[in-house]
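Missing here is one protein chain; the remaining ones are kept as they sit in the complex.
Naming follows writing order (A, B and C), and every chain is counted from residue 1.
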Amino acid sequence: MASIYGKNLTVSVFGQSHSAAIGCVIDGLPAGEKIDPEVLTKFMQRRAPGQNRYSTPRQEKDRPELVSGVTEGTNGEFVTCGAPLCAVIRNTDCRSKDYDKIRDLPRPAHADLTAQIKYGGHQDVRGGGHFSGRLTAPLCVAGGICKQILERKGISVSAHIRSIGEVEDSPFDPIKPNAQMQLLDTRDFPTITPEKGDQMKAVIESCRMDQDSIGGVIECVVTGVPAGLGDPMFDGVENRIAGAVFGIPAVKGIEFGAGFEVAKMRGSENNDPFTIENGKIVTTSNNHGGILGGITSSMPIIFRVAFKPTPSISKKQQTVSLSKNESAELQIEGRHDPCIVPRAVAVVEAVTATVIMDLMTTIK
Amino acid sequence: MASIYGKNLTVSVFGQSHSAAIGCVIDGLPAGEKIDPEVLTKFMQRRAPGQNRYSTPRQEKDRPELVSGVTEGTNGEFVTCGAPLCAVIRNTDCRSKDYDKIRDLPRPAHADLTAQIKYGGHQDVRGGGHFSGRLTAPLCVAGGICKQILERKGISVSAHIRSIGEVEDSPFDPIKPNAQMQLLDTRDFPTITPEKGDQMKAVIESCRMDQDSIGGVIECVVTGVPAGLGDPMFDGVENRIAGAVFGIPAVKGIEFGAGFEVAKMRGSENNDPFTIENGKIVTTSNNHGGILGGITSSMPIIFRVAFKPTPSISKKQQTVSLSKNESAELQIEGRHDPCIVPRAVAVVEAVTATVIMDLMTTIK
Amino acid sequence: MASIYGKNLTVSVFGQSHSAAIGCVIDGLPAGEKIDPEVLTKFMQRRAPGQNRYSTPRQEKDRPELVSGVTEGTNGEFVTCGAPLCAVIRNTDCRSKDYDKIRDLPRPAHADLTAQIKYGGHQDVRGGGHFSGRLTAPLCVAGGICKQILERKGISVSAHIRSIGEVEDSPFDPIKPNAQMQLLDTRDFPTITPEKGDQMKAVIESCRMDQDSIGGVIECVVTGVPAGLGDPMFDGVENRIAGAVFGIPAVKGIEFGAGFEVAKMRGSENNDPFTIENGKIVTTSNNHGGILGGITSSMPIIFRVAFKPTPSISKKQQTVSLSKNESAELQIEGRHDPCIVPRAVAVVEAVTATVIMDLMTTIK
Partner (left out) sequence: MASIYGKNLTVSVFGQSHSAAIGCVIDGLPAGEKIDPEVLTKFMQRRAPGQNRYSTPRQEKDRPELVSGVTEGTNGEFVTCGAPLCAVIRNTDCRSKDYDKIRDLPRPAHADLTAQIKYGGHQDVRGGGHFSGRLTAPLCVAGGICKQILERKGISVSAHIRSIGEVEDSPFDPIKPNAQMQLLDTRDFPTITPEKGDQMKAVIESCRMDQDSIGGVIECVVTGVPAGLGDPMFDGVENRIAGAVFGIPAVKGIEFGAGFEVAKMRGSENNDPFTIENGKIVTTSNNHGGILGGITSSMPIIFRVAFKPTPSISKKQQTVSLSKNESAELQIEGRHDPCIVPRAVAVVEAVTATVIMDLMTTIK
């Protein structure tokens, strides 16, 4: 079950960068839920390539066809029918010849070598195969659908670029992030503070000029989650989100609430005091990131995800020739994002939304 | 399946802090593997309480009884027989009256409130119930057994305290950590640099004096892992380790290889160049932490885990009275670790060893 | 996950016939459910050995100790607390020397040979090890607890001996079995028609005299199940019950509703007509056994399970010597049931109750 996640709601992802199609099967969606195709398309465009010069020029219409799991509603929308929903996205703009060298010269920081070992050389090397960032498009179909359902239950998932290189955006307000979340809806470049976004763009542009790439951090928040979701130990909300988020290519770390900062904190600082607000128990700070003992507290769920710089850079790099078993130089050609972080914001939201939706299916 | 993890090797954990017993069932161990009870006991003592003044004075003989899954070997050792192995640890030193207030006054940063909501007030509140750090003892049984089996396959798992508060230990050498790992075997207090350990002890002692607690970071390394373990997307080694590690109470973050630092790095810095050493393909740096595309590269697996400060502190704290639905003050009595990090080192090793052992069962 | 079953409610079974203990961990029970230990003990006695001369004389007090997952209620009962419940049953009356020959001479129709191959000779051969019928005692703990919870929800699970050898008991009324179910509560030997029970006892006694054994069929019914439980295709109620029931040693077949008889029926005979009774949609016959498309219809769930004759017979049998790799004769000594079917009735109920309880956890 390598490319499947979820428990009562499962998402099974298929496809390679240059296969006929990519897509996913979502099994366990509640029946009778409306899916607005325009809203879904708009969500997917947030990760689509070729939108601006900060991302790869590859042009693809990532229009998913929902081949099953829905019936047509009366106003052009789709309605889930309880059957597994399969979304198929055709791959159209494939220039496979760009990748000829890869079979012999594994690209540093890519899965070329490990896939070669695991699959005995039978892996699809074109465009990174099943390990391509392109496989995050189906994740966005699943997450975009779950987001629509969650919104109707009062649950919102939103993310922004927390940092790129050394440039840091303002953090989410861990108690009341709602105004920031609404603001992000209006942004082309998803930062809370637009000036920080401009600085980030400049960093990315500078990396492109240097034939290099840059990493970043995405921060995600979920509001409106009822208390009591998640189970102890290995089925907690943190375990489930982490287990899913590491499925996004290039992720190297995740932290919840105060995250790694807790290591420097004293208990008296870190412990979030309880109080009562409008008759409801809340905490006055949110170092716990909305999760205690793996279970939601009703405070916003907050976490941050570290993305490594795009491995594909045009600079000359050291690798080995598999055929000659000797050191070699590699210069990657083709089209590559100098920074995948802006496009990955929607992907983090998507994966998170499916995990929350899965947790919601067992609520009584 | 809240308290179960693993795929082909599963560990099912049971017990509460003050139930008759705690323990685990390990299903899927290979048959014919020897378990040295002395080595297991020694490993478990690394997390046992009451060993020194840096941890809780609760005295417990964490001697697990292996009630199934083994037969007796000819030299007093146990031999796995293919059946599920159940280890039972009796709870003996339970002073339950210490916890009388908790039912009404949930402790900040504990799972008291979320458990109250999830279980409708039926949760076992004594000593934190199933959410207690005591439940890491069964994890150490499982991990201690897996470590013995892995060692015979040339795979070693080792961890140290990377930081407590602001004090940082030397990091593992990400390429050749073996000498450091051997050194750690000889340490009572698991730091690579003994002086750093002394400083950490001073920080912990100072927190105890202040009726406070402190967090920290544990760094773990695994050597000898063959290339090709793990599967793409959601069954990768990072997903599996993260999904399991968040099962350890108090964990708030995890990062692999260069971790969150990758966010500030350029591709040209982060990409680990391939080269050939003794006829084998290796990388000359290890920012990828031994995992590319979710699959092991044969380089050491390295990751760091952030632990929050022990929530139980003697200082007065703000909480709410569930019965009166109003704010209240709480002063926790009883015995508590000012810092659980030293004891958690063995737990991180244990959880990691079971995940690696699980991955090894599908190797062909 | 060999000895684990269930999805949101899992039962992990451990132990060997002659290990220190056997038992199970039940993860996912709802919190706040009362468990009456007397009722549980009474249920377990229905499968206990040594009760009458129709079963093995092995004397064991199958008193499970609930070492976790419960707190003590005010009237001596236990109350589930949401944590995994572990039940431990000590093995006391082990006469291991009876089984000395088995290691070399695999018993026909037992798992001796297949276990030898699978575990490379490291399996626990004493008393059949993990493959022993004794492992059904923990199943009865899990099922006995689930039965108590289900009863309070108006769901009853009941089974009887449908046949032993050529002797057939009256079948359950597939529409209104309630009176029969109540009757069975009063039976020492669980048949609907007592005379048939007497004839069955005579058959068993005759097999014992011949140093032989005999098989039989158990029929199980579940009433009060709400419509809509189960999921399409592979998570249907039939798939789940079948997947669990084959975990009971000696089961070789299962059929639902009209079962194998459907093969001889025409659609016009087999199709159960719908009608309305007291404002509720019901069927006027129940060939579908309460399940259509894998989903419950609210009609009684009915199925039958075929048990092979006890493989352990005292008659001389043909086998092979593993050490000499040649044909050999085997005469099994020791204590054996000439027919396990009477004791297995409770086991079938138990396994069914856990499956239904698991399905109920996802009801909204």
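To be clear about the criterion, a residue touches a chain if its C-beta (ideal position, glycine included) is under 8 Å from a C-beta of that chain, and two chains touch if they have at least 3 such contacts.
In this text the structure is predicted, and so the values were computed from the model without any measurement.
Remark: the omitted chain is touched by one listed residue; of A:S3, A:Q199 or A:T362 this is A:S3.
Interface note for the absent chain: among C:V79, C:L113 or C:I175, the touching residue is C:L113.
From the set C:G73, C:G154, C:P194 or C:G228, the residue in touch with the chain omitted from the display is C:G228, counting the whole complex.
Along chain C, the points of touch with the absent chain fall at residues 1-5, 7, 13, 106, 108-111, 113-115, 117-118, 130-131, 135, 163-166, 207, 210, 212-217, 227-228, 231-236, 238-240, 242-244, 246-247, 249, 251-260, 262-276, 279, 281, 283-284, 287-289, 292-297, 306-313, 315, 317-320, 325-327.
Residues of chain B that touch the chain left out of the display are 7-8, 82-83, 232, 361-364. One chain is missing from the display, and on chain A it is touched by residues 1-4, 6-8, 10, 12-16, 19-23, 25, 27-28, 31-32, 65-71, 79-86, 88, 115, 118-124, 129-130.
As a working rule, only the chains that are shown with their structure count from here on.
Centrality by Cα centroid goes to chain B. Chain B and chain C touch with mostly matching residues; of the residue numbers seen at this interface, over half occur in both copies. Note on chain A versus chain C: their Cα superposition corresponds to a rotation of 180 degrees, in steps of 5. Per-chain CA centroids place chain A at a distance of 27 Å from chain B. Centre-to-centre separation of chain A and chain C, using mean CA positions: 46 Å. Centre to centre, using the average C-alpha position, chain B and chain C are separated by 38 Å. Residue positions of chain B touching 2 or more other chains: 1-4, 7, 13, 115, 118, 130.
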